[in-house]
Each structure stands twice: as C-alpha cells, then as structure tokens.
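See structure below.
Left out: one protein chain. Kept in place: all the others.
Right, subunit A next:
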Amino acid sequence: MIEAINEALDLKMAEDPDIIVMGEDVGYFGGVFRATAGLQEKHGKNRVFDTPISECGIIGAAVGMGAYGLRPVPEIQFADYIYPGLDQLISEAARLRYRSANDYIAPMTVRSPFGGGIFGGQTHSQSPEALFAHVAGLKTVIPATPYDAKGLLIAAIEDNDPVIFFEPKRIYNAPFTGYYDKPVEPWKKHRDSVVPEGKYSIPLGKARIAMEGDALTVLAYGTMVHVTEAVCLEKGIDAEIIDLRTIVPLDIEAIEASVEKTGKCLIVHEATRTAGFGAELSALVTERCFYHLEAPVERVTGFDTPYPHSLEWAYFPGPVRIGEALDKLMSE
C-alpha cells in the first residue's frame, strides 16, 4: 500500500508541476513510513521538502499555496499530531471557498497515517476521522487496499476541495486480519493488491463492495474492512462488507441498497464510540432503512478511552468483539 501511495504521488507530480509535497521528514529521508521516498531526488527540493515541526504552519502555508494556485499535498506525520493544525483546517481551508464565494479556494490533500495496531501508544494510534467528517467543506478519504490507495489519492489530489487522506498504517505493508499473534500474509497474496501502472482514479463518494453477501451488511473502512472480512469468512457468515472508502462524501446509495437487501447492519470502526462516525452511520441507516431492518443497528468500535500502549490489543476492535456483534445480529 505504501508503494501505491508513493506511485500516486510520483505520477501526479510528474504530470502537474503545481503539486508540492511537504511535511516533517518527507524530503531527503522520504518520510518515516517511506511514503515519499525518492520524490525529492526526482522532482527537486522546490517541490518536495521538509518542514518545521509545526502542523499549524504546514496547513496554514498550504492554504496560502492553494490560494496562489498550487496544489499542496502536505503530510502530517501521524494523525494524532494534526490537532495543532485544526484551526487552519477547520476555520480556514474548509471554509475559504464558502466565505469568499468562490473567490479563493484551498485545494490540498492532507495525507496522514492513522489508526492503531503498531504499539504506537496514545499519541501514534488515534482515528480522528469523525472530527473532520463534522466539518462542512472538508472531504475525508480512507483507503483499505493498495489499488484504492493509488486511485483515491489521485482523485483527492485532483479534487478542488481540501481533502483529508487518512492512511491506515497497520495495513501499509500487509492486510492485517486482526490476529496480532499470528503471522500476516503479505499484500501480494491479496486480490486487491494488484496496482496497475499508470494513472487511474476512483471517484470520491463511491463505496466498494469488499465482500458480497445476503446475511447482513457491514459498514467499515480502513483496517477494519480486512479484520471484519476475516471474521466473517472464519464464521462462515455470508456478510456484505461495504468498504466506504470516503466518509465525506458518503455513498448513501450503496449503504441503502445493501441494508435493504440484507435487513441487518453492523458498523465497525477503530475510533472511540461516543459521537464517532458510526453514530452518524447508525442514524442514517435507521432513518432511511428502518422498515427494512430486522434487528437494531450494531456498532463495534474502540473504547471511549485514550489508546493504551501495553493494552493495545485489548482496545483494538478485534475478532472477538466483531465476532460477538456478528453472532448477536445473526441470532436476531
């Protein structure tokens, strides 16, 4: 997946001289996760450069660059660090088009690794996507496969609105299935790991059916798509897993179609439960598909605590928690 992200950046930079990659350690070193490896050498220091440790400065400068006419792709090293840049994202980037009535826009794609599962403790594991979904004017994208990562990133960079691109770091190198004590299969054995050369894009706002089925609908994104899929396969549940890909804009049609077909809905995300994006999904499904539902909508999420370091696997919504919810829904 990390190679797919690198390819998308490289390809777009070669095509469009207005694309700038900046962030902490993204230049010579190529990023702590190597997402920007080789880009500076290829596209020059003027277009790929390190920044001071100042998320407010990174996002603020990106707003100015966007207003100039560039298309910056800033990297925030970990999603947990994005908070000092929130004012620039929420009050400035998100609203610039609106408040100026299209006089100015702030096109930018803020890339950031997010989610847990790598023993990152409370400051390297968070999933803050609901914060951004709440902000009018921002789009929030979360890929779950290498194929999608490349196609969605290209679409995000080409989008004229500010996009938050969260990369589930647990699946950068392999499609994690939830068993931390078992070896993981590498991406190359996965069906969605084939990344075509050259350019293709996946429209923002279009979900993907990760697994087809009739028994129930699972709404998930990022790492949770793979974990849920593994549990369903293990339990022999004929679930339909909808990988949302983007939570804003949301593919409501795909959600409605699936829930109307299956009559049951499970929502799975890593972020904390209260006021998480699952709450919004649950409300939408209840409002729009109530008469098709055969059981209450279920949510599997992280707990409402900070992400603990040593107890990470107790926090992570893994096969046991997902399995219980699946069993409950199947028994209704």
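The rule is simple: a contact is a pair of C-beta atoms (placed from the backbone, for glycine too) under 8 Å apart; a residue touches a chain by one contact, two chains touch by 3 or more; residues count from 1.
Operating definition for what follows: contacts and distances are computed from a predicted model.
Colleague: Name the chain not shown, per its UniProt record: "ABC transporter substrate-binding protein", "Na(+)/H(+) antiporter subunit F", "Acyl-CoA reductase" or "2-oxoisovalerate dehydrogenase subunit alpha"?
Modeller: UniProt lists the chain that is not shown as "2-oxoisovalerate dehydrogenase subunit alpha".
Colleague: Please identify which residue in A:Gly121, A:Gly213 or A:Pro249 touches the non-displayed chain.
Modeller: In the complete complex, the chain left out is touched by residue A:Pro249.
Colleague: Using the document's definition of touch, tell me which of A:Gly38, A:Gly64, A:Pro196 or A:Pro296 contacts the absent chain.
Modeller: From the options A:Gly38, A:Gly64, A:Pro196 or A:Pro296, the contact with the absent chain belongs to A:Gly64.
Colleague: If the hidden chain were put back, which of A:Leu96, A:Ile157 or A:Ala239 would touch it?
Modeller: Residue touching the absent chain, from the options given: A:Leu96.
Colleague: Touching the hidden chain in the full complex, which residues of subunit A are there? Just list them.
Modeller: Per the touch rule, subunit A residues meeting the hidden chain are 20, 46-47, 51-52, 54, 56-57, 59-65, 67-70, 72, 84, 87-88, 91-92, 96-105, 136-137, 139, 159-161, 205, 248-250, 252.
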